[in-house]
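Okay, handing you the structure first.
Omission of a single protein chain aside, the complex is shown with its protein chains in their original locations.
By letter and in written order, the chains are A and B; residue numbering begins at 1 in each of them.
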Amino acid sequence: MTIIHNRPLDDIAETAPTIAGNAFTRAFSGGSLWRLIGMLVLILILGFLTIYPLAMLLYGSLHSTPPGMAGEFNLNGYRSIMTTQNLIVLANTIGISLAKTIPSLTIAVFLAWIVARTDTPFRGTLEVLITLPFFIPPILTAMAWGMLANPQVGVINMVWRWATGATDPLVNIYSYGGVIWHMCQYSIPFLFLFMVDAFRAMDPSLEESSRMCGASRWTTFRKITLLLMLPVLTSSFMLSFIKGIETFESALFFGLPAGIKVITTDIYESINHRATPDYQYATSLSFAIMGLMFLLVIWQWWMLRGKSFQTVTGKGFRPSVMELGPWRWVTFAFCVLFFFITVVLPIGQLMLGSFFRFFGFYTYDMLTLEHYRAVFANSEFWRAVRNTMVLGLLGATATMALGAIVAYISVRTRWRGRNLVDSMAWLPWMMPGMVLGVGFLWAFAMLPGPIPIYGTIWALLLAYIALGTPVSVRVMTGAYHQLSYDLEECSRVHGASWFQTMWRIMVALAWPAFAVGWVLTFFGIMRELSASILLYSVGSETLAVVLMKLWANGNAEQVSVIGLMMMLLVIVFRWVQLSFIKSRISKL
Amino acid sequence: MTINTSMTSAIQKASAIQKWSRRVFMAAAGSLAISAAAGLPAFAQDAEWQKLIDAGKKEGSLVLYTALVGQPSTKQIAEAFTKQYGISVEVLEARASEIRERVRVEQAAGRFAADVMFTSEGQTMLYDKEDKSVDPLPVTPNSQKIGDKFKLKVPMASVMTIPYGIMINTGLVKPADEPKSWKDIADPKWQGKILSDDPRAIGAGYLWFFSTYDKIGEDYVKKVANQKLVFTRDQRESQRRTARGEYSIYMPVIMTDFSDLKGLPVKFIIPEEGVPYVLYGNVMLKKAPHPNAAKLYLDFMQGPVVQKIYASLGYGPVLPGMTEGLPADVKAISEAKLYGTTDTTRQNEMLAKSKDIFK
Partner (left out) sequence: MASVTLENVSRMYGAVTAVDNVNLKIKSGEFVTLLGPSGCGKTTTLRMVAGLEKNTGGRIAIGDNVVSDSEKGYFVPSERRRLGMVFQSYAIWPHMTVFDNVAYPLRIRRRPDKEINDRVMNALRLVEMEQYAERPSPALSGGQQQRVAIARALVFEPEVLLLDEPLSNLDARLRTQMGDDFRALQQRLKITALYVTHDQAEAMALSDRVVVMHGGKILQVGAPEEIYRRPENRQVAAFFGTPNLLNATVKDCRPNGGQYYKLSVEGQGWSGDCHAATEMPKGADVTVMVRPENLHVRDAGQVNGDLSWAGEVSQAIFRGSHRSIMVKTPAQTLHVEASSLSHVDIGRPVTVAAPVEAAWAVRN
């Protein structure tokens, strides 16, 4: 018997606690004091990036004048938004957003499944191609669709009339359908990108076991695949739904002529098209919406509470795909059809148009390369490219790093305050971009004089990080939810510190998601205008600002040239990333 | 946008410019003898002005905020200014509401970054009355010479007018049917065929509404409202849409865009009544870091060099006699009769009216 009953461990020479490692490793591996400090630093960073600008906006919503002007605190802003008119507009907005989110999610899930889990031919190429529309500035696709599907002379309707002899148009883009369709063009590729790696990373044995239990392919897909994807799916739904409520270009372009009003056009109008910009109204309305959307976030927490979604276990997944037999040509046809409608039609239009003097006038004598020459000879353009590249590379990397840390803490630790950081990271997503831009302007300009952020490139960088964090956190949360704890603990036990584990195991395993998040963030930065236009300074123009100037001056063709070049960049990025994944993850 | 010429060439030119500016000023003083009576004695003013030029050159640069986005003329003018004074111009462009909020916040935070703002008369009123972010205008040699109707109560040094007219698709509208005036727009034959800038929000459509409501009357506007107008808020894209044949008429169109659309089946029509317009000019921002350079720029924008640039693009110059020798079509637009503009003080009332009429 060697049980020692309540006897002190006399034979153990207690060594003085030697604390090794630097402050950082201690912060996350050692005592709770260091963890507390680490958490506090993180909360401070997020607070500065998200709470601070929002606090300025909150002040704006409660104060009769914007920050910096004499006025008084009142609730006029909130009182003025309480109108029946606004209620109808809100219902309309929610309806439109739901009407685009549900089909988008369905199609995106289907596409992700086809690309990641079936043996559909050319799925590698399709994966890159079907995401392209997401990366084109919305005004360009709006223009392209305006040309394709206007009821009078739209190409689709002309073909329809010619083929059938009908006099009525087949489609009218200036309608609810048009608004929703244009939004879908962005949300389907976005959701697809967001989800595809989650599908890819899933252990097929989970599906196979369901099949063994007698479930059909369809039941398996519904009950197992979808359920295991619940964190990713609910996140996707919320990101897409909330973005749908905030989307602006589609409604302005296609909704306005049809008399369709949404919340954001109302906000836009209150800032840009009133005698005096009514910031109190705009911010109050935004906060009211934000409150509603926060309920959704709480709903998601509630949905996912206490469930495990670990599909990547240490038993090693075999990323095998489902053999569809002849059906793979059906799925292939579906992808090709999707590609044709959402990519070839609009982008083909842009590409064609970029070689003619004017969009839509395709005659021999209008053929020209002048738009390309004009863009390449534009020194301002090149400077903006340089600025945007620097901001994009730095911003996307910083955003993803921050997102990875926040997601890690919220998903994989039990630390106090983890829900706080998670919700802080959500905030920027719930504020319409044009209002948040103003929030950043107020926040950075009102900093005490010696903090030189406003008017420098750092202001843009910080705003981009804040704007990108919600997506980066969501992407990484989805990825972390799938990794089993063993993989991480095993690394710790075998001598790796918290940071080494993060880097060598967690980041390495979540790398596909990280890369996708990076690309999403990078192009988010490239497209961002609302905050950029308020924060850029002389010499730090971004590409979005240059595009806006060209568009405002009626150089739509030059804008498309740039849009096409952005698309080319996407293809390069995605190709590098996907072939990299191939060489690392799926060596099979 | 930073436009630099080397300092050495600037210094070489300095004496020539001095002579030039004096010559212009003398000539102007002569020709406008009557109005010059209000000013100081010519020689004293000349000396003052010379001091200003020297001080401005010492400042070396100038920060210009402009609400006129994407215009190549901005760069052209900045280059001309740099050429004349050796002062570089840094330009920051953003839309009216954005640039205004930037200036307001910058000033509230004590960051006085900008010297001059190029904006519209209506916005100037807000800068002046609400934000109190502008300084009174300086008296400069050219400020005396502009047309009397462009000498404003608000502290804006007028530079040019943007004229708005009617655009038609020549493939859809026969020459005989072409609308000649704003009144023709109300003809029922155009029902459903007009694409219009949205009159319910500040912009070109509202400008048209404001001036025709004032000048022709409510009945006319209501008649147009019955035409089933299709609204849009994107000026340039709407021109293209009309050119492609979606609609027969687009109104009101920025007349100066005619040169960009050459080659397309469209025609720009100057309505018989005249063109509603927006008056653009410069304001001096408070605590400008380069106040002297700013004054030079204000004066330069009202001088013949810039006025000719704008006239050649079709904008209405504020300095008389700038349209000489221009091609006939440009000249016609540039000299088009100014019909009416908006009044900021009545904005809320008129917007409500517009929303009521156009639902």
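Here, a contact is a pair of C-beta atoms (placed from the backbone, for glycine too) under 8 Å apart; a residue touches a chain by one contact, two chains touch by 3 or more.
Being a predicted model, the structure only gives us computed values, none of them experimental.
Asker: For the chain omitted from this view, which of the shown chains does it touch?
Answerer: A
Asker: Which one touches the absent chain: A:Thr141, A:Ser497, A:Ser532 or A:Asn553?
Answerer: Considering the complete complex, A:Ser497 is the one touching the chain left out.
Asker: On subunit A, what residues meet the omitted chain?
Answerer: Looking at subunit A, the ones touching the missing chain are residues 1-6, 8-9, 12-15, 17, 20, 29-31, 312-319, 484, 486-487, 489-498, 500, 504-505, 508-509, 511, 584-585, 587-588.
Following the convention adopted for this analysis, only the chains that are shown with their structure count from here on.
Asker: For subunit A versus subunit B, what separation do you get between their C-alpha means, in angstrom?
Answerer: Whole-Å distance between the two chain centres: 40.
Asker: Which subunit A residues qualify as touching subunit B in the complex?
Answerer: 66-69, 143, 146-147, 150, 152-153, 174, 252-253, 256-257, 269, 271-277, 279, 357-361, 366, 380, 438, 441-442, 445-447, 449, 454-455, 533-534, 536-539, 545, 548-556
Asker: Using the touch rule from the top, collect the residues of subunit B that touch subunit A in their complex.
Answerer: These residues of subunit B touch subunit A: 1-2, 63, 69-72, 90-98, 100-102, 104-111, 113, 126, 130-131, 198, 201-203, 230-237, 239-241, 243-247, 257, 260-261, 263-264, 344, 347-348, 351.
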